[in-house]
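One protein chain omitted, others in place.
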Amino acid sequence: MTQGVAPARKTTYREAVRAALREALQRDPRVLLMGEEVGAYGGSYACSLGLLEEFGPDRVRDTPLSESAFVGMGIGAAMGGLRPIVEIMTVNFSLLALDQLLNNAATLRHMSGGQVGVPLVVRMATGAGKQVAAQHSHSLENFYAHIPGLKVLAPATLEDARGMLWTALEDPDPVILFEHTMLYGLEGELAADAGPVPIDRAAVRRPGKDVTLVAYGGTVGKAMDAARALAEQRVDAEVIDLRTLRPLDDATLLASVAKTHRAVVVDEGWRTGGLAGEICARLAERAFYDLDAPLARVCTAEVPIPYAKHLEDAALPQVEGIVQAALGAVARHG
Amino acid sequence: MGEFRMPSLGADMDAGTLAAWRVKPGDLVARGAVVADVETDKGVVEVEIWEGGVIDALVVAPGTKVPVGTVLATLRPSGSEAVVASPPATAAAPARVLASPSAKQLARDRGVDIALVRGTGPHGAITREDVERAADSAPSVTPSAPPPAIAPVAMSARVAPPDGAAMRRAIAAAMTRSKREIPHYYLSAELDVEAAQRWLLAHNAGRSVTERVLFAALLLKATALAALEVPEVNGWYVEGAYQPASAVHLGVAISMRSGGLIAPALRDAQARSLDATQAALRDLVARVRAGRLRSSELTDATLTVTSLGEAGVDSVFGVIYPPQVALVGFGRVGERPRASGGMLGVRSVVTATLSADHRVSDGHRGAVFLRAIETLLQQPEKL
Partner (left out) sequence: MTTSASPAPAVEAPTREHALSLLRSMVRVRRFEEKCAEQYAAGKIRGFLHLCIGEEAIAAGVMGLLAPGDAIVSTYREHGHALARGLSMDAVMAEMFGKLEGCSHGRGGSMHLFDVSRRFYGGNAIVAGGIPLALGLALADKVGGRPGVTACLFGDGAVAEGEFHESMNLAALWKLPVLFVCENNGYAMGTALARHQSQTNLAMKAQGYAMEATRVDGMDVLEVEAATRHALAHVRSGAGPWLLEFVTYRFRAHSAYDAERYRTKGEVTEWRKRDPIALFCHRAVEQGWLAADDLTLLEREADDEIAAAVAFAEAGTLEPTADLARHVYAEGSP
């Protein structure tokens, strides 16, 4: 795993994803990119812009709007020795391929008694915030994180957008990468030689001692903003970016809560049956005697995501809500 | 506003004398703390409180005899100010101590009584910080830390055992009620305890006198385990219905030097090791003789055991102590000739008897129970 020592340069999350795709196609002839609009269009989020021209139509393959067929084909191709990267335009359409991911990708190794591996990488955009209403704003990471046999990643930073893909491709099992739509435009500095990163652990994005804010994907930035606001009120929040949603890195979570004794879990999924609930359950099971305040969740309101901007904002986890939940945990109401 | 009332410490108790207060107004008390000594016909009993809070007022003065159920003291939730007006009619919610799991753990680690800590966390809950603060200023905030092992001198006059006549009256009332209400039946069986005796000899070898396990402890443990197998002998018959108990609290009949008899409960006898049973038995006897029983020990027994072997008796047919439904008696342990497999040998035996309530069980189940005791005694190492 390389760590950036070369001079950093300004880039975006989208460019980091593209750089990772280009590197993968360059490094391994078994890699091919398949999905809707990945070629001629350049990717519906422009992540693969220019790759068709650079690598040709055998490596960068536009597929028909047949999620089940092209995801299943990706699974078969992985079984057959390729290292396919399948892009599903958004998590919303992944439901049309859920059968393939759950009944084939996740089960083949097991039901073949270990004979069949599926080294497949599936990328998909996720999340709300762009006023695209109820059918295009889902956060269903928890669906996939529920399934044994899959690994589920949520890159939230430029480093992870750049570095998780290659590590995922080297993994012998199916890996699903969730890229939050609001992150594609994220700007920042990235080391010129940024490279692969580990995909088996959470990261402490900001150390603190008073309360742990747990977030992933699109809510990491909001949790960081909340931590800054809390600091002004002399509450020192620690921010954990889960990064890997399956398997969850319990050790990092437990270590943080052992230090802060309080946790607020931020999750853009709905509260009921969501990932935040899973994390709270693990903390209740394994950090019970460390807890100094009830666990709290900041999740999306239990409504289909509305179109109108003010309603969409109200439905999603926001910085102010995270701040209030954290203040509640430390028994100080702002 | 909570109330602390004169408890019923036995089926035969309808009134008690408040012997002494262990608390004063303003004291914080935790659930389970001993707050008063109550004198009954059977002796002075330490009485616990089943609700935590702050003692608001002591209503009954020491030396006063009041009926069961009389309010002895009032208490208010911790953290609230004293209420001057008369208590409201609504029943007080139990003042459960609100503390975070982490604070509770820390309190345990640092020996802080969590009930005495003021909470500043969410909903007024006690946090780690609160416990730390309390621990650092410990001496000034521990009004009802563990009660002293010996009663204060000022109270000693009242801790004297009751006079023989009073205890006689109490026993008379209970036993009369028992014989009037409970249709007893009786069974007797001679149990082979050769293996148990031999094992005990080896177990005690090299132990000092105070560390030794007495044979009585084996009988108690075997009885407790057998009672789990035959639940019809372990429980209470209350208001026309039998309520089997899940744990076995053995009432151990202990005769008092001043005459009379008392049978406090050896709680959870089924779960104690032999060494723990022995320790509990020794403790119980010592406290009976010192007149320092706890109220729950007088009321919790689910099955009574009486042993009169030391008195040279071969077998004892006892009277059931209501609302219990059975009583087990053990006679003298001795060597007797026994035929086994056509051979005559000398074996250690003891006669076990069962007095049981025919409303709840019948002779067949009673026999199963006695046989279970004998079977358990054949593998003493498993007791």
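The letters A and B name the chains in turn, as written, and every chain counts its residues from 1.
By definition in this document, a contact is a pair of C-beta atoms (placed from the backbone, for glycine too) under 8 Å apart; a residue touches a chain by one contact, two chains touch by 3 or more.
Just so it is clear, the model here is predicted, and its values are computed rather than measured.
Asks: Name every shown chain in contact with the chain that has been left out of the document.
Replies: A
Asks: Sort through A:Ile75, A:Val211 or A:Ile322 and give me the one touching the missing partner chain.
Replies: Answering carefully, the residue with contact to the hidden chain is A:Ile75.
Asks: Could you tell which one of A:Gln26, A:Asn103 or A:Gln233 touches the chain left off the display?
Replies: A:Asn103
Asks: If I consider the whole complex, including the chain that's not displayed, which of A:Asp171, A:Asp236 or A:Glu320 touches that chain?
Replies: Residue touching the chain left out of view: A:Asp171.
Asks: Quickly run down the residues of chain A that touch the omitted chain.
Replies: The list for chain A reads 32, 58, 63-64, 66, 68-82, 84, 99-100, 103-104, 108-117, 148-149, 151, 171-173, 200, 247.
Rule of thumb we're sticking to: only the chains that are shown with their structure count from here on.
Asks: Measuring from the mean C-alpha position of chain A to the mean C-alpha position of chain B, what distance in angstrom results?
Replies: 59
Asks: So in the complex, the part of chain A that touches chain B is made up of which residues?
Replies: 261, 288-294, 328-329, 331
Asks: Okay, in this complex, where on chain B does chain A touch?
Replies: Per the stated touch rule, the residues are 100-105, 120-122, 125, 127-128.
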